[in-house]
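Chains shown are a subset, placed as in the full complex.
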Amino acid sequence: MSEIVNLALANLISPIILSFALGLAAALARSDLTIPEAVAKGMSIYLLFAIGFKGGASVASHGVDGTLLAAVGAGIVLSFGLPFVAFGLLRLITRLEPLDAAAVAAHYGSISIVTFVAGTSVLQERMIDSEGYMVAVAAAMEAPAILSALWLVARGGGNGKMAPGLLREIMLNGSIVLLVGSFVIGMVTGEKGLAQIAPFIVSPFQGVLCLFLLDMGLIAGRGLRQAKGIVTLPMVAFGILMPMIGSLTGLALGVVIGLSLGGIVMLMILAASASYIAVPAAMRVALPKANPAIYLTLSLGVTFPFNLTLGIPIYLAIAQTVTGG
Amino acid sequence: MEMHSAKRVSIVIEAPLESRLTDALMEAGVTGYTIMPVTGGSGRSGQWTRDGQLGRSGMVNVICLIKPERLDGLLKAAFTVVEPHIGVVSVTDAQVLRAERF
């Protein structure tokens, strides 16, 4: 237990977490500090490209073991399945309408790539390797959850039909294309390619991540200020409970398919994290009557900081205990 | 110079709907449109700002100049897209130089 606390504390005073906290504090104090939209988009393109490329290069050098397909499959199953768990939990402990509950559920089946990246950093610092193809698993988990949510709405008699073209749009969504594309580039060019662009995608990565998290703190803080009165205590409880449940499901699947300790932790993190980029955009189109203030606040304002600060160290500790690693 | 009556329709709508709206406009026989960025705003669904937006969020302003007789068709087409979403539609009387283009 004190191990978890120590881990959590060490994690809390990293530049990354503190940058997020700075952004959060600045927004809550109503500072006019802002990061221009174009710069924020530029940084997220950089992060997706770097993380995809490094994952691909790692697969190229370590080779693809047999669990690659199993891991991707597990990711897809999680992404399809977790929304049902989330929906049930929300209907149980909150007063959310089915429509809003389904929209929130979609976010928790999908993933947050920044949480994934933060997890990678924590593992790296502790010298724990993880499978390079976890990036591919992350990409595979982005979209299925949206379909589950639409099905939940349709089943409940709501208008959860796919707007024409939406499925295509979701699958060809910029972040999926960039992540998968750079993963493939990394796999094809391998060690040599990585050596060529490492001074761009490896060395300054942590620093860019700090500024990106500063911005996420600003956005989360602005969201929290506006969400007063909309987000209730039971919803907040959901935002902390759900990632715990997700991570345990990830743990089980990870152990079953035989991932390494690092891979298990990454799968737990993916399962525990909630989307705040791809899914909100899809929800605006598919479930426009659902309230964005609810799902954005929960995923960005509650679950994201929870995972970033306490979640990741807890998942790591659990995985270490279970695998004896 | 000779001017011709036209209507200027301005639609503020969520960015993820942009292409759906312009597709609907084109189907309604519109000959052109202009898309302008919006950096923030406020309405019934609260206040928002574009800074630091993640993903394809925020709103855009789609502007359309059309012959007055086409207004109703355009509004119906736009309304189908806008109605279930966050957004605002307004129309102004305008004058344009080359009527044959609209």
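For reference, chains read A and B in written order, and residue numbers begin at 1 within each chain.
By definition in this document, contacts are C-beta pairs under 8 Å (C-beta built on N, C-alpha and C of every residue); 3 or more make two chains touch, one makes a residue touch a chain.
Just so we're clear, the structure is a prediction, and the values are computed from it rather than from any experiment.
Look past the single copies shown: the full structure has A x3, B x3.
The criterion applied here is as follows: only the chains that are shown with their structure count from here on.
One simple way to say how far apart two chains are is to compare their mean CA positions; for chain A and chain B this gives 34 Å. Of all the residues in chain B, the ones that touch chain A in their complex are 14, 16-17, 20, 45-47, 49-58, 84-86. Per the touch definition, chain A reaches chain B in the complex via residues 34-37, 40-41, 44, 163, 174-175, 215-216, 218-219, 222, 226, 276-278, 280-282, 284-285, 288-289, 292-293.
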